[in-house]
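What you see is the complex with one protein chain gone and the rest in place.
Entry: subunit A
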């Protein structure tokens, strides 16, 4: 069995020796989140990534929204990265890496889909799931633009920001405003909190960091933002001291360039 897939491996120790309990069920505003197998105590998921948002941030958001505690190991040196590769834990030699339920999962979307399904944030049937996927994929495209902008030459910064804000206001936000308007419900899909709502809030906040008034023409998105931000698990994640990461700065860019050598 390749080490990267380690399905039967016993990896229940965590840095602090603490083993996480079941999902907190006091998340009444989330409705039915479903149960992990009764009596099964699971270790906390463990995340390996650079000390910043990048491709891991959406995963942190989703875990946090689901009320799942997680641990993080930050890659800051080339040596750490090469060790991970040599240990065979990175199927394609890349991070994000999430150790969860005895699996070493890489590929951001694979991880997000697993978490969404596991924590019942993926719709009640195939038609709801495909809508969640469409909305999540759209917001991911927008957030990828923001992520990559940090690595472009500084002189292109203004232009990139303008382009992102324009795309947000003309291609992405109108779509979600219309979805909310058409069904008049609190959540994007199936009148129930899902992964799509978490991604959209994440995207809104990221674009607002670039341009604070970006929601000025989108009243339903403004209300959506307030509503989702008030969900207890999300509210907690939005507070200082949580595992949410700040926007990329030059120090973060330097770390990534150093570790990945580009």
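By definition in this document, contacts are C-beta pairs under 8 Å (C-beta built on N, C-alpha and C of every residue); 3 or more make two chains touch, one makes a residue touch a chain; residues count from 1.
Here is the rule we go by: contacts and distances are computed from a predicted model.
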Among "Pyruvate dehydrogenase phosphatase regulatory subunit, mitochondrial", "SNX4 protein", "U6 snRNA-associated Sm-like protein LSm1" or "Glutathione S-transferase", UniProt-listed name of the chain not shown: "Glutathione S-transferase"
Options A:129, A:194 or A:233, residue touching the unrepresented chain: A:129
Contact with the hidden chain (one of A:49, A:172, A:224 or A:237): A:172
Per the touch definition above, residue among A:63, A:105, A:221 or A:248 touching the missing chain: A:105
Touching residue (missing chain; options A:113, A:160 or A:229): A:113
Residues in subunit A touching the chain absent from view: 1-2, 5, 7, 91-93, 101, 103, 105-111, 113-114, 117-118, 126-127, 129-130, 133-134, 137-138, 141, 171-172, 175
